[in-house]
Structure formats: C-alpha cells, structure tokens
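Excluded from the complex is one protein chain; the other protein chains are retained at their positions.
Each chain gets a letter, A, B and C, in the order it is written, and its residues are counted from 1.
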Amino acid sequence: MAHVIESKKACAVNPLKMSQPLGASLAFLGLDACMPVMHGSQGCTSFALVLLVRHFKEAIALQTTAMNEVTSILGGYDNIEAALLNIRKRAAPKIIAICSTGLTETKGDDVHGFVATVRKRKPELDDTAIVYACTPDYVGGFEDGYRNALTAIVRTLVKPLPVKADQLTLLPGSHLSPGDIVELREMMEAFGLSVIVLPDISGSLDGHIPPDWRGTTLGGTTLDEIRAAGASALTLGVGEQTRDAALALQEIVGTPLEIFDRLTGLEVNDRLLQRLAQLSGQPVPAKYRRQRSQLLDAMLDGHFYTGGIKVAIAAEPDLLLAVGSLLHEMGAELRCCVSTTKSASHALLPAKTVILGDLEDLENGATDCDLLVTHSHGRQAAARLNKPLLRIGFPVFDRVGNAHRCQVGYRGTMALIFEVANLMIDQIKHHHATDWPVSPEALHAASTVIAAPEISASPTQPSLVVASA
Amino acid sequence: MAHVIESKKACAVNPLKMSQPLGASLAFLGLDACMPVMHGSQGCTSFALVLLVRHFKEAIALQTTAMNEVTSILGGYDNIEAALLNIRKRAAPKIIAICSTGLTETKGDDVHGFVATVRKRKPELDDTAIVYACTPDYVGGFEDGYRNALTAIVRTLVKPLPVKADQLTLLPGSHLSPGDIVELREMMEAFGLSVIVLPDISGSLDGHIPPDWRGTTLGGTTLDEIRAAGASALTLGVGEQTRDAALALQEIVGTPLEIFDRLTGLEVNDRLLQRLAQLSGQPVPAKYRRQRSQLLDAMLDGHFYTGGIKVAIAAEPDLLLAVGSLLHEMGAELRCCVSTTKSASHALLPAKTVILGDLEDLENGATDCDLLVTHSHGRQAAARLNKPLLRIGFPVFDRVGNAHRCQVGYRGTMALIFEVANLMIDQIKHHHATDWPVSPEALHAASTVIAAPEISASPTQPSLVVASA
Amino acid sequence: MTATVEERKATNKALIDEVLKAYPEKMAKRRAKHLSAYEGGKPDCGVKSNIKSLPGVMTIRGCAYAGSKGVVWGPIKDMVHISHGPVGCGQYSWANRRNYYIGTTGIDSFVTMQFTSDFQEKDIVFGGDKKLEKIVDEIQVLFPLNKGISIQSECPIGLIGDDIEAVSKKKSKQYHGKTIVPVRCEGFRGVSQSLGHHLANDAIRDWVFDKTDTGHTSEFESTPYDVAIIGDYNIGGDAWSSRILLEEMGLRVISQWSGDGTIAEIENTPKAKLNVLHCYRSMNYISRHMEEKYGTPWVEYNFFGPSKIEASLREIASHFDDTIKAKAEEVIAKYKPLMQAVIDKYKPRLQGKRVMLYVGGLRPRHVIGAYEDLGMEIVGTGYEFAHNDDYQRTTHYIKDSTLIYDDVTGYEFEHFVEGIKPDLVGSGIKEKYVFQKMGVPFRQMHSWDYSGPYHGYDGFAIFARDMDMAISSPIWGLTKAPWKA
Partner (left out) sequence: MTATVEERKATNKALIDEVLKAYPEKMAKRRAKHLSAYEGGKPDCGVKSNIKSLPGVMTIRGCAYAGSKGVVWGPIKDMVHISHGPVGCGQYSWANRRNYYIGTTGIDSFVTMQFTSDFQEKDIVFGGDKKLEKIVDEIQVLFPLNKGISIQSECPIGLIGDDIEAVSKKKSKQYHGKTIVPVRCEGFRGVSQSLGHHLANDAIRDWVFDKTDTGHTSEFESTPYDVAIIGDYNIGGDAWSSRILLEEMGLRVISQWSGDGTIAEIENTPKAKLNVLHCYRSMNYISRHMEEKYGTPWVEYNFFGPSKIEASLREIASHFDDTIKAKAEEVIAKYKPLMQAVIDKYKPRLQGKRVMLYVGGLRPRHVIGAYEDLGMEIVGTGYEFAHNDDYQRTTHYIKDSTLIYDDVTGYEFEHFVEGIKPDLVGSGIKEKYVFQKMGVPFRQMHSWDYSGPYHGYDGFAIFARDMDMAISSPIWGLTKAPWKA
C-alpha cells in the first residue's frame, strides 16, 4: 500500500543501508565448512568482519583476496588464484564462496572467468566447491547481496533429483536470526516433514562453543544438504529477497515455490501452518494450537500499550514489512517508514509512504512519534529525541543475545510483542499537577491554606515522585 | 554461607513479604478443574485475586467463604458448608481447595473438623475432592503458604501405587513460572521419562485463550494425575520449599526424593541432566549439549557487563538463592540481600548476610550498588536511587509476558543472563571531560585558543552528546 | 440495534431468567432481587442493593478496610497510614489505585509507600498494642515530617481485643496533640467496601474535626469563593483536571478530598462556602455532617464529558454571585471548540456502539453522559457496592429497558455479556481478562487502565481516545483460528 519516495539528498547522513558484500557474506556464513572470501582490498573484509563479530559475538570466518595498488589496476586473477590455493591448503573447506566488492567491480574483474581458469590450471581444487556472487557495493544493499549469494549457491550447486514428498527447502531471508531458523525448523518438523534450510546460520552463528576450531565456518547447511535440495517437494521462502533463489530452484529442478512475505504476525503463521498441514497431511499439532492461543492473548494484553502509538521505523524492505505490519496489527500507526532499496515488499506495507533514505530522514520524521525502531545506529537519534528505541535488524552491536532472539512463528511474534509492550509501559506518561497550570490567584489562595512544603533535613535525597500504580 | 539477620524494626516499611494464603492459592491454581477458596472475609479474596490478575494478566478462579461480623465471632462452619455447596452446584469442580486466613485462624476455626462434618451431612459433595491447608497470614510468607498447600494436596490425595520406573514427579517451587515448568518438562521428556508436575500452573496460568469458560481453573494437574503420582519412581523438587511435600510422598508412598536447591545456573543443570540420564539410562540429548554450549557462550559474553557489579537483591528464600547464585557466578557481588523468612536456602547463598526485612532495608543497602533486583514494588526505590531494576518474583504487575518468562534450565539461565547484561549495557558510564576538572588557568588558556562554542540557530535541538561506540 | 424498548426489555428479562436457572432455588430467589431491566419513569432501578454476598459466590466487592484505607484515607498524602495486622491484605493492594500527588515520597509524602505492623503469631496471642506504640515511635523517627498517622485495622484486630483508640490517644498526647486516628475498618465488617467509607468518614468527624473544633487553631483566611472538592481521588490526575475548571471560573479550591490532599486541607474544609461532591457514595456522610454541624452546603457534580461538565459548572456557579456565573459561561465557551473537535474526530467511529458497565462508586451512572457525548449507548450498568440512593440517582442517566445488575457475580456478568454482545465492557481488572479473552473490547473503569485523567475537559479527550483505541484495535479481527479447535 505504501508509496515509495526516494530521498533527494546527494549526501547520505547517518546511512541506514549496508552494502551487498556484507549481505553476501552472511549468506555464505550459513554454509558448513565454508570459507567466504571478499574479492577486494583487505580493508573491506576487515571492516565487514568486525561488524559481523560485533553483532553475533562470534568468531567469523571471512577471507580476502587482499587486492593492492598493482593488482587493482592489472586485474585480480593472481589474487583469486592465490587466495583459493592458500585457503584450500590451510583450511580445507568444502566450499569457497567469493563475493566481489566495489573495487573489483569498478575495475571489471571477470571472476566467473577467473574461476574457470583456476579450475583448469589447478586440479588440487577439484574437491572444493567454488561459488561466486557479483555484489558491487554501489548497487543495491544488504538484502540484495544476500539474495545474489543465495541465488549463486543454488545455481552453482543444486541439480535435479527424484522428488521426496515429505521434504521441503526453507530459504530464510537475511533478516532472520539463528533463533528464528530454529523456530521455523521445529514448526516444520512437527508435521513430520524433513527440512533443508539454506543457508542455515542457526548452525554456525547461534552462539555456542564449538568443540574444535577449523578456521572455516563450523555448522550450517552442508554441501550434501545443499545438493539434496534438488529433491524437495516445495521451496518455502521467507521474505521477497528469497524469491530469486526459489525461482532458480524452480527453473533448475522444477520445485514449486511459495514465498511468505513475512512470518512475524498471527495470520501469516496461520497460513504457514495450514500449508504445512496440507503438504504433510497432518493436522496442526496441539503445541501450535496452544501457541496461537497464547499469541492471541499476548496481542490482547499488549494492545493496551501499542494501540494508537506513532512509530518511526527504518529497516531493509523485508524486515520493515515484517515488524511494521505487526506493529500495525497491534494498533500502532506507522508514521515514518524509511528503507534502503526498492522492493515488492513496500507495496504490502500498511503505511502511506516509504522513504528510501537514511537515519537523518528517520530522525526528522520521528519528532512526533512515540517509538523509534531500527538498528543500533538509531540509538543516537533516539537519545537526541529522548524517545525509546526498539533495536531490530543488523547491526545490533550494543546488546548481547542477538542470535537467540526470535521474532517469527507464534512464539517469536509473542516475544516481540512483549518486548515492544514492555518498552512502552516504561514510557507511560504520568500526569503531574503542572500539566494543568494553576493561575497566580489560585496559587496565592493555595499558599494561604497550606505552607510551602518544607525541605527535608534528611541526608537521603529521594527525588520528587508522582505516584503511579 | 550467608549469615541471617532479622530486622529490628516493629514497622515494616514497603514490605517485601506476601502472606501465606496467596502462596497457597497459587499452588491450588495449578490444579485442573479446581476452585480455590479463601476462608475469610470477602476482602482477602478480592485483594489476592486482583494481585494474581495483575501479575498473570489472566482471569483467576478464586472463591471466598465471605465471613462477616456475625460468623467471624460465632465460627465459620455455616460459611464453609454454604461455600462448598454453592461451588459444587454451580461450577462442579473436581477439587475444592480451601486455605485459611488471619481472620479465621485468629478465631480458631477447625476447618478439618468442619470439612469432616460437611462430608457426613452432604453426600452431594462425595464426587468432589476437598483439600484444606492451614495458612494464617501472621505466620511465614508466600513460600510457606505454597509449601503448606502442596503438602496438603499430597497428604489428602496421593496413595501408594505400583512403581513405574520411567515416571517421576516434579514439584516446582512457587518461584517457577509457567514458562519454567514447560522448560523443565521438556527436558525430562527428552529422556523418555513421563512427568507428573504438581502443581502445574503451566496448564492454567500460561496466558492462553481457553476454548470455553467454566469458572474453575482451566488446565493444571488433573486429579487423576495427582493420584498417579503414587506410582512415580522419583520425586524431584525445585527449591527448599518443596521438601515437605517430597518428604510426605516418601512417607506415604515410599518415593525417593531429590531436592534441587535451584535450577538457574550452569552447574545445577549439569547435575539435573546427569541425574535424568542415570534414571532413564539415556544419554544427554544433543539438544541440551548444544544448549549447554550456548549457555557457556552467553556467560562469557555476559560477564563483561556483570563482572564486579554490586547487586542489592530482595526475594523469597528460594528465588533469592536461584538468582543470587547466578549473579555471583557471573562475577557480581551480592552486596545487599533481603529475604522474607528463615529457610535452609540462606545457608547456600554466596553472600555475607541476609536480612529478613523489607524494601526499606533494600533501599538503604542499595545506595552503593549498581543494580536492584526484586519484585515490582522495588520500582520506586530504583527510581529514587536512579539505578536499574531487574524485576523478579511476584508480583510483577508492570510488565507483560510474566507467564512466558523462563529462568531455569540452560535456556532460561541464558535468557536471564542476556536480560541482566543488556540492562547493564544500558548503564555503561561514558566518561566526560568534566570527569577531569580542568583548572581555571587551563580554562583561561583554552579560551584564548578556541572560541566558546557557538549556539546553534537551527530549529532542531539535539542534546549534548558524548560519543560512544 | 433496531429493537424496540419492549423487545429489549423482553430480551433482558429472558436473559435474567436464564441466568437464574443455574442457581439452587433459594439462591436464585435471592439473586433475582438484584437483577432487572429498568422501567422508564420509575424512581429507582428496581433492584435491591447493599446486601451481603454469599459464601462460594465471588463478586467483585472489597471490604471495609479497602473502603477506608484504600479509598478515603490512603490518598491523604502527608499522613502515614498503617495497615495494622498481618502483612497480607495491605501488601496485596499496595499501589492498586493511582492516586497522584505532589511531594517528596518518604520525606513529606507517603501515599505510594506501604506500612504494616506485620503481625506475627505472638502479636495475635498477646495483643498488638505494645507493637503499635513502638511503630508510632519509629515513624516519628524515620519520617519526622509526617503530619499525622492513621491506624487502619485489619481483620484480626477486631477479634483480639486490642485497644487502638487508647494507643492513639496516648501517643497523640505524647506527641503534642499530633493527629493519630484509629479506624475500626476490619474487613469482616459490613457487606462491602461501602461500610469502610462510612467508618472512614466517621473517623474524620470524630478524630479530626472534633479535635480541630476544640482549640486546634489554623491561620486560615476565608474568601467568599472558597470551595472544597470532595470525593475526587485524583486517579491519573482527575482532581487536577477538575480543579483547574473551578479555578478558571473564579473559585478558590481550599481542599481536595482526598486525592493529593493534606490533613491541613481536611481540617480547613468546614470553612468552605460550598462543598462540591463528586463521589457521592464514599463521601456523602461527611458532607452531610458538615452541612449539619457547620452549615456548609454541598452540591453533587459530574465532570465526565462536556454535557455533564457544562451542567455541573452552571449548577456550581448558581451557588455564587453573578461574577462567578458569568465566568462559568466563559469557561464553557472557551472549551466548546476543543470538545467539538474531539467529538468530530471520534463520534463517527463510535456512534451507536453499545456499552455495558460494572463499576463502583459513582461511575456506573456518572460516565454515561461521556459515552453519550460520543454517540455511544449504555445497554447495561450496575454497582459493586451501591445503596438504594445510588440506584435512585441512576434513573436520571439511564434509558428505559437498560439492564441493571447489582453486586453481580462473575458468572452472571459473563452470561449477560454473552447474551447482549456489547461493543465494549467497562469494568474492573478482575473481569478484564475474562471479557478480553471472550473477544470483547474492554477498558478498566476503576484505574483508567494506566491512562487518565478522565475528569474535566482535558480528561474527556483522553477518554474518547482510549475508548476508540479499545474498540478499533485491529486485533478483534484475528481471534478466530482457521482450523477447528
């Protein structure tokens, strides 16, 4: 429903957007025994790595082709080859996954060609899958990088297999956390279905202590599982950003697809469960009937605190749609919506407009709002405006436990509702006598009745408190 | 380890303690198709009911014998009889569970005798189980009321049965939420064990929408399940307050018992899982091995924010031990501990002293602390001291989602750690230049170098912000 | 609803009959007297009231202690109110009502604090008077700026023979005539909180006024425009948003009973030229007493919704001279456009919505005008602890055929709501979750659901917003699961 407006500014002030290579890296980090590589200067990888570490509080496997002044001009073939060989030799990953950067795309490196050449020249790489995604920093954003990487994984590694009727492929969007994936997998397995999650950061970035240390990713979708996706009876994507990969699976393997624009909210999960019931021939398990009832109750409890509040929200398209729609269903008004790039998701957003802009746009639009919703970089705007901030998306570097946060399914939706409602409870305005300014006459009158309050001689200094329940 | 000190004050200022009938009512609310009744004036029930509603955000089944001026003097037999008959007739519960109050205990009503007499005179009550617990307001507190009610349930309703080797009885303490019970049941069932939870508020107070409405409790331990506890191979209690009921089960049925003083923390859950493995002959499931690893990781992530902090905590004995011990394991110092009544739990608390006192004692002891931990009534002390409050226990009336909060098992412990750590992250002190006061000479010098900052003419009014990551 | 008045009466009668069927015969007979459909023109609502509740049939009533400590005394901010007896009831009800006030909590104000003598077994056996004395002494040390102490009796006090009156007198004397008030509001007295109001009123009469009358002097200078607000507990700021209107019309508010009030204000009240009474139920006793003893007239008013506010301002002004009358008209005119804006915004969304109420005090009738200002219709109402005079007053508000239920039980109320299917229920927190889970929009009409104020012109804007939010939430469309239960 929302009308999309592009910001007119040339300068992005406090940008909301992250660029493609980071999104691509996140997708690659959801593959097991994988080494993601950024084809660019060492600095790109260094910055991306630190940001991923700060969000997930995890050691992150990420490599660089370390482009320098000379190779940037001459082209990066040698660096690609050296990187592949060095990684294969020392870390022996099953998959090496490369994404490009602004530097190498500006130069115009033909990485597809490079990889083909290396393949011919270096048989020691024969046992290693190599995936490449084209992800220049100067096109699209985080979700686009993720989408391109996911599609590249599918196109490179999946082949048709005989269909297994009880197997489905789940393509989570980049806005889903490890905790979200765990929740969705459990829902699907509860119907007796077997699920291939691609990519699966719940195996690799879920905040656990690995028993050993290899230098590649530890956990995630295995190469065998990726290949086995060729046998799934259905592809189920979460977020518009998964559509390309789902279409690729349809094209290559013939798998029918169904994209859920979000799985945060009550009705969308009703639909998911009905679809799973239909696919599996099983009824909706009692556990989820109970959870639905709990979610509905949570919505009823929560709506007293979210009803009528005005929200300023900034997020990538699919995340914006998921959280924004839920807030709308909880009675909130999406007063100011900011996103990064164009997407079919914006058409579904229950708001008047979406600005493709930055956090300055959010800050300007939030002045009469009750709540800000965006990633951790929104904390300064929230502090300046003295309003609460609900942290969502990536990066959230000033909170622990991001990996376990769950905002999908009935249960995750419920948790998000409680989080928002409790945040708003803390903001309940308690009226004070000064809200109804008393006239000078009245003050004079009052002063002849009651002496001015005495100042305590007590050493403790309690603050002026207006009572509240 | 902690030394117990009793407050010398005659006046309780901002009391921490709740009285027995409320604790007893909570236990009864964990039985299915039950009608809890307070034997006292209508006001007792009215107040207790409202507080339970405010905490759980649920409709609460609770009845009163509606003692009045006359019956308070003459004795409550007629009211007990009328209440039993009216309840039986209209709501047809399986169990009517009565607890006494300060009024009727002061008068000295012999409710055991009353019930025996009613049983003889009113055969229409033959199909209804009647439990009675003696719980005067002027003895002990909430945990004591719960313990007495639980013990009364066991003594009234459980009889020996042939032992089932794979069945255990779980007695949760009153400090466990519905979410806690769900978590523990899942852990036990993962070993292939069948579990009778007594009482089970996860069935009745878990915030769901019931399909119908009967006026009694809807969900909880059924009468058949209570009776089936006579066949359990082990009684497992959580909290010292469950020991009496576990001993009663041992005395009546001969069931061996094991009381876990808490299940919040890493090591205690290691012990629980090992005990379950031993009982079931099954290895610890992969899910919990993973969760242990996640908890350990969470402890590592969290300890940067909890290490060295000074905590003032006030709670009933078993909850104090559970949360206090975890904070200690996270590197915090339990600077001020307040509790309600004497308990064997205090001996295990990693603190120097425990004051049996009120929230005024907490407030006085918290002046040099970094964090306050207690129920919602601590919010005023926290506001006056301008320190963060972690809400635990009962009542928490100014937050939604209490029923789903989980603080036991690896997963619940992890959630509690994230909650505390994120609360502390919000308190990180950012240094400011004024922390190092510059001398007048230096200020003069500086003023000749740099002009005083100009005041902005901009209509926006950002606040003075010191940068932080 | 297109049904005629007669059809509605018939429906309501049928509903009542159906509900009564579920009771044993004797009980059905007794309950029948509390339920009716109002016959237009009759001088009362046709129900019995203020009769004791039945064992095992929980209603929404509180007790005398609730009426005294919770309602009347608790908000007097510069006194310490001791819940005297065991720790239970006072602690359970701590901060249930949001009586706002200005002051420094713990220093000169004590409303949101809770004080109890926390009786132990030995106090029951040997009596608690000594402990009470010690507590009074402790309070003098801990809170030296307190202006008085009240002793709110819990149930056991009435059984163990304690003489709290003697302790109060002794300690008052020791502390140079300090106001120390014993209140015999044990929970088992009376049939509801209503007796607690009465006992609390009487305690003010006997332990405050009588003391003031006999020599306790104040430097109070009267003016011809002095009024006292009686029966406004300042929930969510209600008294503040009311007081400003009285002041705008030229009156001087010398006292607030008891929201944000002080004991000095209470003492000065007999000098008012007019007592304006909002909650009749809880404070008519002391108003009548002041009229009889001091000749202070009193007038009831209603500050819910612009229609009633307008009428009330005129009624109050009628007791004063033309200056005040003219100013009252100015106040009315000043707020008219604001009120019209509120009505223009919300009335189209709320027009015709049907409401059932069940509350305490004055609200089952007083709020009706505010709903009607928004185009809404009250189809049922009832009181928790009303007396017959309340039901008489109610007839001025309700329409022919309105369902009336006195001291309703949960079971009855649920059945009525199921039968009538209103668009909104306004009642207390005890009922909230029953109806919410039934899918019926609900607002708490005791504490305004953490919102408010609802009194005065400012309050009406908040009231309208809150009612709209409850009724218009998108959630009500999601309740049905797509599969069979």
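Just so we're on the same page, contacts are C-beta pairs under 8 Å (C-beta built on N, C-alpha and C of every residue); 3 or more make two chains touch, one makes a residue touch a chain.
What you see is a predicted model; the values in this text were computed from it and never measured.
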item	value
Displayed chains contacting the withheld chain	A, B
Selected residue (touches chain absent from view) among B:K8, B:K159 or B:H431	B:H431
Candidate in contact with the missing chain, chosen from A:N68, A:Q250, A:T367 or A:T434	A:N68
Residue touching the undisplayed chain, where the options are A:A2, A:L22 or A:C337	A:L22
Contact partner of the left-out chain, one of A:G43, A:P285, A:G308 or A:P350	A:G43
Contacts of subunit B with the absent chain, listed as residue ranges	266-267, 270-271, 273-274, 277, 283-284, 289, 292-293, 296-297, 299-301, 303-304, 307-308, 328-331, 428, 430-433, 435-439, 441-442, 445-446, 448-451, 453-454, 456-458, 460, 462-469
Chain not shown, touching residues in subunit A	9-15, 17-22, 37, 40-51, 53-54, 57-60, 62-69, 72-73, 78-80, 82-87, 89-90, 101-103, 105-107, 136-139, 141, 209-211, 213, 215, 377, 380, 384
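FYI, only the chains that are shown with their structure count from here on.
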item	value
Most central chain, Cα average position	B
Chain-chain pair with the highest tally of contacting C-beta pairs	B-C
Subunit B-subunit C separation of Cα centroids, rounded to whole Å	32
Chain centre separation in whole Å, for subunit B relative to subunit A (CA means)	35
Distance from the mean Cα position of subunit C to that of subunit A, given in whole angstrom	50
Touching two or more other chains - residues of subunit B	57, 209-210, 380, 384
Contacts with two or more other chains, residues of subunit C listed in rising order	95-96, 105-106, 112, 437, 479, 485
